[in-house]
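The other protein chains are all here in position, but one chain of the complex has been omitted.
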Amino acid sequence: MNREDLLQGLKARDPRAIARAISLVEDGDPLSETILGSLDESRIEQALVLGITGPPGAGKSTLTDQIILGYRARSQRIGVIAIDPSSAISGGAFLGDRIRMMRHALDSDVVVRSMATRGRLGGLCAAAGATVRILASSGCSPVIIETVGVGQSEMDIIRLADVTALVLAPGLGDDIQAMKAGLLEVADILVVNKADCAGAETLAMDMEAVARESRDKGGSTEVCMTVASRGEGVAELLETVAALEKIYRQGGEHGRRRRHAHDLEVLDWALELLRPKLLEKIAKSGTNRTGDPRLKAAAILKGF
Amino acid sequence: MAEHPKAREWEERVLGKSLQRFPERKEKFTHHGGEEVPRVACPEKIDASYLEKLGFPGQYPFTRGVQPTMYRGRLWTMRQYAGFSNAAESNRRYRYLLEHGTTGLSVAFDLPTQIGYDSDDSMSVGEVGKVGVAIDSLADMEVLFDQIPLDTVSTSMTINASAAVLLAMYVAVAEKQGVPGEKIKGTIQNDILKEYVARGTYIFPPRPSLRIITDIFQWCSQHTPVFNTISISGYHIREAGSTAVQEVAFTLANGTAYVQAALDAGLELDSFARRLSFFFNASSDVLEEVAKFRAARRLWARLMKERFGATQPSSMMLRFHTQTAGNTLTAQQIDNNVVRVTLQALAAVLGGTQSLHTNSRDEALALPTEESVRIALRTQQVIAYESGVGDTVDPLAGSYFIEQLTDSIEAQASELIDTIDRAGGVVAAIEDGFVQRQIENSAYDYQREIEQGERVVVGVNKFQTDEKVRPPLLRIDPEVERAQVQGLKKLRQSRDSAAVQAALAKLGKTARSDANLMPAILEAVRCYATLGEICRVMRDTFGEFRDAG
Partner (left out) sequence: MAGRSKKYRVLIGKPGLDGHDRGAKVLARALRDAGFEAVYTGIRRTPEEIAAAAVQEDVSAVGLSSLSGAHLRLFPAVVEALKQRGAGDIPVLGGGVIPDEDLNALKQAGIVEVYTPGTSLAQVIEAFEKACDRHHQGRSKT
């Protein structure tokens, strides 16, 4: 696929071109700038970016599958970015989120892309943000970002979203306690999944309390109950998403989040682009491997 | 026998009764030279610990076996699983086997039949008749059992998600032969929970699947009282890569889920518990396997007694079928597989199995040839008639090593079952993927050990040879699929469509209600509704389970 074919294909929503464009940008290929420069900015602005996060075992992928069904019933074209962690040792990754969404495999208006965190310091936001833009530009709305809510980089990713749903389930007690501090802050919707299981009511009451607290502080956090395995509560969840999107767009929150995400991506790209140059400078900075690393870093940056 | 009041009590009450009903195969079992082989060797001094952990064979906690005389009374059943592409071909083979003295058939179905698709479904392409016989409707089932008297033959069917439909077809064929349900004998595997974690032939989500299973329990307890309604299977869990401990834990955990589901559906424990049977794997670590079987028996007995309050000994007995471990067969130097199967079969017999299937040496390459199947059967016969291991009950009991390992496997499995219970039970653990992850981790660790040479597989990562001669293999003619699809087309044209539509509509209505599904399925089967049509109605009502990874 040459450059022209790729750009033409992107405009024509060709699945191969879209997929290749994402890979090139993710790999930092020189073509990235051309690709990202060719995108339809107004489509990107109009698209909804929906974050779905939560601890392992909460049922995120199953819920995402049902959410796709819900949007497809309204003939919307959907993008899904499913993020899985890379192995710290090998750098490889097992990307298994797709398994639960395979029933949409033959639907050309459901574009699923699995993405590994690649252990990047930052960088992930740049790659995921670019993927959001490519998918949105190809007519996907919403673009869903699904990620495990455990690491810092996954938390940053969620800041790319216009609306974020945190998926929880009964029986995951300790994880939820540990997450309360961080993720509850970024969540707009607290989804109590597996609402038919024991302990769901207690969890829902806890979450209602959290939502009340948020609302007291001027937030608009909502609680939804779902049984993703049977699709129950998904329609209500989508209504809540739409309502929040409307509030955020009207009240200026949407713009504020987009600007924040934009800055985050710029910073991420800057670091991403800087990294090879820095590595080169460090390599050239002499064979002396003693002395204070911070002082050396400051010295190198003086040249910028 | 040791002198102990409990020993005397067992001899009089348990053994005596059993001997009256089932005399032993020989009056006297001896070594060459005439020395007599004892029936059950026991410690000289029987103490409380012995009675609690082992007891006597045929008595709680059944560590030493479920019958007082074990193979001295009757050898295990040598049951070889087989199925051949289409119904007519299979029928010929079954009749041949019956003419040669077999009394039990074991039917393998192809994957479309197991997953509820007709042979002409787009999902069935390439799979029709491949791993067993293709059954689309009662018409195929009539051919399969043509001239086979269902009042005397016992039939084991490896069928799970679509078990209710195949059982209904079996009952309908029997009816046409004039054989009432009370007389049909056999087993359906009907263990859906292990399909989600290991074998993959599920259709519906777990909860409606459990309803179908308890409907079968209930209907069979009234209409086919001597038919075994489930075979709770650890075999496939082990094949998927679990450890021995996980095999015991996940299988028994599944077992407790079925018992609980049946109790919740209002069934009486002792009315169905003795119709539960199990199915385990026998792998090559001989002593661990022997300990595993003994531990599984003791743990199940304790679960049934302590958790569910069973009172009848027959409700606490873990009776099981064993198959040697398919995953240990190698495609290299296939004759080595005969030796592997021998060790595994020996472990199953030393562990007290009720029936046994020995794999054929060429199964890592294709379906087995007739010659390979014969060697596999001969392997069992050598163990049965030449080795002498069946002449005394539970011969490894009392070995420090075996008893410690038995205790340890039981304790670890029991702990794993507790973990699952704390996480909300086995269905929740399956939906979460907990069980699948545990098995996957074990499978991966095992493979890594082989890769790194820590674990030797003879002929594979050590002692390799350059093989030039390839063995002859059995192939399934692609014509089978075409002919099967053709036959189905004809059936759809010749049957009473209005009756089929009415029966399917009724089935749909029943599925949406709480009523037992079996009568509606039977009615649909009788008017030649196809397996795929019946399962489609249930798919529409119950939904479909999709791989959870």
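Per-chain numbering from 1; labels A and B assigned in written order.
Following the convention adopted for this analysis, a residue touches a chain if its C-beta (ideal position, glycine included) is under 8 Å from a C-beta of that chain, and two chains touch if they have at least 3 such contacts.
What you see is a predicted model, and the numbers here were worked out from it, not measured in a lab.
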Looking at the whole complex, which visible chains does the left-out chain touch? A, B
Of the residues B:Glu451, B:Glu479, B:Asp496 or B:Asp540, which one touches the chain left out of the display? B:Glu451
Sole residue of B:Asp120, B:Asp191, B:Asp215 or B:Glu239 that reaches the chain not shown, by the stated touch rule: B:Glu239
Which residue of A:Met102, A:Ala235, A:Leu273 or A:Leu301 touches the chain not shown here: A:Met102
Residue of A:Arg118, A:Arg159, A:Arg230 or A:Lys296 touching the missing chain in the full complex: A:Arg118
It is residues of chain A that touch the chain not shown, namely 1-3, 5-6, 14-16, 18-20, 22-23, 27, 86-87, 89-96, 98-100, 102, 105-106, 111-114, 116, 118
Give me the chain B residues in contact with the hidden chain, please. 111-112, 114-115, 117, 122-127, 130-131, 195, 198-201, 239-241, 327, 329-332, 363-367, 440, 443-444, 447, 450-451, 457, 459-461, 470, 473, 475-476, 478, 546-549
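By our rule, only the chains that are shown with their structure count from here on.
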Can you work out the whole-Å distance between the CA centroids of chain A and chain B? 46
Sites on chain A touched by chain B in the complex: 57, 96, 99-100, 102-103, 171, 197-198, 229-230
Which part of chain B faces chain A closely enough to touch in the complex? 205, 423-424, 428, 431-434, 543, 546-549
